[in-house]
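One protein chain omitted, others in place.
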Amino acid sequence: MDFYVLCDAATHLKMYPVFDVIHYTMMCINVKEDIQKSAAFPFSRHHPLALWFSSMLMCFASQIWLCLLFNTPLASLLNNPHSILIATAVWYAINYTPADIVYRLLSFKLFKLIISLMKEVHRVYGIHAGVLLAYKKFPTQYLLQVVAGLLKGSSYVWMKPFERFVRGYWAPNSNELLQPSFVAKASTVISLLFVLRSAEVIQVEHSVLFSCSMAVLVYLRLSMILLSTKDPFLPFENLICSVIFGGMWDALRRARTEPVNGVVATDTKVKKS
Amino acid sequence: MDFYVLCDAATHLKMYPVFDVIHYTMMCINVKEDIQKSAAFPFSRHHPLALWFSSMLMCFASQIWLCLLFNTPLASLLNNPHSILIATAVWYAINYTPADIVYRLLSFKLFKLIISLMKEVHRVYGIHAGVLLAYKKFPTQYLLQVVAGLLKGSSYVWMKPFERFVRGYWAPNSNELLQPSFVAKASTVISLLFVLRSAEVIQVEHSVLFSCSMAVLVYLRLSMILLSTKDPFLPFENLICSVIFGGMWDALRRARTEPVNGVVATDTKVKKS
Partner (left out) sequence: MDFYVLCDAATHLKMYPVFDVIHYTMMCINVKEDIQKSAAFPFSRHHPLALWFSSMLMCFASQIWLCLLFNTPLASLLNNPHSILIATAVWYAINYTPADIVYRLLSFKLFKLIISLMKEVHRVYGIHAGVLLAYKKFPTQYLLQVVAGLLKGSSYVWMKPFERFVRGYWAPNSNELLQPSFVAKASTVISLLFVLRSAEVIQVEHSVLFSCSMAVLVYLRLSMILLSTKDPFLPFENLICSVIFGGMWDALRRARTEPVNGVVATDTKVKKS
C-alpha cells in the first residue's frame, strides 16, 4: 500500500459514532476516577445530577470553549440532542451498571490501551477541526488558529476546575496553567504545525503532516502506557526554563553568593579548632 | 364564573409593577437572610456596594442567564434603568429602613405567605416567557426550550454561588446541582409540560395548563409553609434513584455480602456461650 494513500486514508476516518463514543467513555472515566481520588463516599449514588452535568461538561468541553471564543450562543450546544443522548448513555453505563461491570471491563489494560490510542486519533481530528474553523473565520490570525486548535485538542483539561466545582470540589491551587499536562503541550505543538503548514511556512502535504502527527501521538501515548515513560516535553521545558526563564542567572547568583559545600566545611572546621 | 374564563384571566395578569416588586422583595430578603446565616457582623453597614450588587444579581438572574444562553450582550441588562431603580428602592427599603421596620413587617407569617404565593404566580409567568422565547428562536429544539424555561423559573437558585462570591462568601461544596431545590425541580416539570404542549404531545388548552400549573404550585407552596410538608418530589426521586441509579443493585450486593442483623446476633451469641 502506498504511503500517500495510507496517509490520505488516515485523514478521512469518520469520527461520528465510534470515536465520539470513545471520547465520551474516556471523559466519564476521567470524572469517575477523579471522584475516587477526592471523595470517599459513593458520590454517584447521592448526586447523580451533579455527576451527569460534570461528565457532560467534560464530554462537550471543546464545543463550550469554541462557543466562548467565537461568541456562538451556548444555546447551540443543546441543538444536538443526539450526541447528548449518546454521551448520557455512556455516562450511565460507566457509573450505574450492576456490579460496576462496564467500568471494570474498561479498566483492563488492553481496553484502556485501545481507548487511549483511539482518543489520540480523535484528538488530532479535533485539533485540525479547530484550526480549520478559525482559519475560515479569520484566515490571517495565526495566533487565534493555534489557540482554537489547542482548545479543541485539550479542551477537557481546561474544563477540569469548573467540572470539579460542579461536583462541589474546589481545588484552586491546581490548574492546567500551573502544571501543563502532556495533552495540552502536545495539542499546542500539533496545532502550531497545522497553522505553520496552512501559512505555508512548512512545505509538506496536508495528509502527510496529519497522519504523521497522529502516528507520533499514538506512539508517545503507547510508550507512556506500556513503558511508563514520562512526559517527553520535560527535557525541552527544563532547558527553556533554565536558559530563558532565569534558571541560569539564579544558578550564577547562587554560585557567587553561596560558597561551595566543601569550602564551607573547611572554614567551620577551622573556626572550631 | 366559567372555568375557562377564569383560566384565561389567570394567563393575562400583568407582571410589571406588583409582581416584579414582589420578586425583587423576595430576592432581597433571600440575600439578607443568607447573610444572617453566614456572617455575624453587620454586613449591610460595612459593604453596601457588595450587598447591592449581589441583590441585583439575584433580582435579574433570569435575564443574565438568558443573555448567556442566547448570546445577547450583557449591556442589554442596563438598557432598562427603570427596573433597576425599582429593585434598588426595594433593596434599600429592606436593608436600610430605621429599626429594620420593613423587613420586620415582611417577616410576619401572613406577609411572608402572600409574598411566597405571588412569587409562585410570577414563576409560572417566567417559565412560560422562557419557553416562548426559546420557541420563537428555535422552534424545534425542545431540550433548549425546557432549559430556557427552567432557567427563567429558578434563575436565582443557580445564581446563588456567584451572588455569594460577590459577598466574599465562597461555599463551593453546596450548589444547586448537588442538592436540587424544590424550586428547580418544579420549574423543570412545568417547563417540560409547556414544551410538551407546544410540541402537541399533551392535548390541552394553553390557558388550562397554565392556570393549573399555577394552582398546583401555589397549593404546594401553601402546604409547605402552613403544614411544613417536605419537598413533594422526594418520594419520586428516591424511587428513581433506587431503581435506575444503582440503589437496587447496591441493596442486592449488600444483601448477599452482609449477613442479616438477626442472624449475626444469634451467631455471636452462640460464639459467646
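Each chain gets a letter, A and B, in the order it is written, and its residues are counted from 1.
Operating definition for what follows: a contact is a pair of C-beta atoms (placed from the backbone, for glycine too) under 8 Å apart; a residue touches a chain by one contact, two chains touch by 3 or more.
Being a predicted model, the structure only gives us computed values, none of them experimental.
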- Return the single residue from A:5, A:18, A:99 or A:241 that touches the missing chain. A:241
- Message: Just to verify: which one of B:36, B:72 or B:179 makes contact with the chain not shown?
- Response: B:72
- Hidden-chain contact residue, picked from the options B:48, B:232 or B:247: B:48
- Residues on chain A that touch the omitted chain in the whole complex? 68-71, 134, 137-138, 141-144, 147-148, 170, 172-175, 177-178, 180, 241, 244-247, 249-250, 252-253
- Message: If the hidden chain were put back, which residues of chain B would touch it?
- Response: 42, 44-45, 47-50, 53, 71-75, 78-79, 81, 84, 95-96, 98-99, 165-170
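One rule holds for everything that comes next: only the chains that are shown with their structure count from here on.
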- Item | Length of the line joining the C-alpha centres of chain A and chain B, rounded to whole Å | 37
